[in-house]
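A short write-up of the structure that comes next.
Not every chain is included here, but those present sit where they belong.
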Amino acid sequence: MEPERPLDALNQARGKRVIVDLKNQKQITGTLKAFDIHINTVLTDAEEHVDGSLKRKVGTVFIRGDTIVLISAQG
Amino acid sequence: MEPERPLDALNQARGKRVIVDLKNQKQITGTLKAFDIHINTVLTDAEEHVDGSLKRKVGTVFIRGDTIVLISAQG
Amino acid sequence: MEPERPLDALNQARGKRVIVDLKNQKQITGTLKAFDIHINTVLTDAEEHVDGSLKRKVGTVFIRGDTIVLISAQG
């Protein structure tokens, strides 16, 4: 059965590696631990990437939903 | 019968290829899988395009609604 | 009788050609098919114009309301 609601799709990504693109052009990669209806998101084992290169390891990170552009699976 | 409400028109695009124009000038193309009243949107088999050329394949992607400018059919 | 509420005026433009000015400086022209209280708007036979020249034909397009500056009749 296919997901019908956007948050269902996010839910299927729980526990998997994802890439979060932010409005400030940065990308945060990590394991999707939690999210809410505002798309506030928590990643574990997270890394911050700028222009495709690793900038810092950030461990567990809370990302405020309104700074997020999109969330995709880490290939 | 013609659609009367904007979300009806989006609903008719479910399962079809669409182009999503983002506020950050990028375009995401993919198959429209799901959306909600905030226009949070999920595409499958998605690709990110910048200035008309393919930048990366992103598979299934969750797009936060407030970053979207418009959604049109992929010609 | 004159319109008293802004959405009444939009309603009178249904089925007519309109110009939608976006915050990103682009203009979308098309036939006004639907809108809601957020001013999410659907146009058919739509075209995207940048600096007054046609950039692409977009067919039926869903425009997120918060990206819209103004909507006027196509002269």
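Note that the chains take the letters A, B and C in the order they are written out, and that residue 1 is the start of every chain.
Rule of thumb we're sticking to: a residue touches a chain if its C-beta (ideal position, glycine included) is under 8 Å from a C-beta of that chain, and two chains touch if they have at least 3 such contacts.
Fair warning: this is a prediction, and the values are worked out from it, not measured in the lab.
The complex is a homo-oligomer: every protein chain shares one sequence, and counting across the whole structure file gives 7 copies, of which 3 are shown.
Rule of thumb we're sticking to: only the chains that are shown with their structure count from here on.
Distance between chain A and chain C, defined via averaged C-alpha coordinates, is recorded as 33 Å. Taken residue by residue, chain A touches two or more other chains at no position, since every residue touches fewer. On the side of chain B, the complex with chain C involves touching residues 2-10, 13, 19, 23, 25, 39, 65-66, 68-73, 75. Those residues of chain C lying in contact with chain B across their complex are 22, 24, 28, 33-36, 40-42, 46, 57-64, 66-67.
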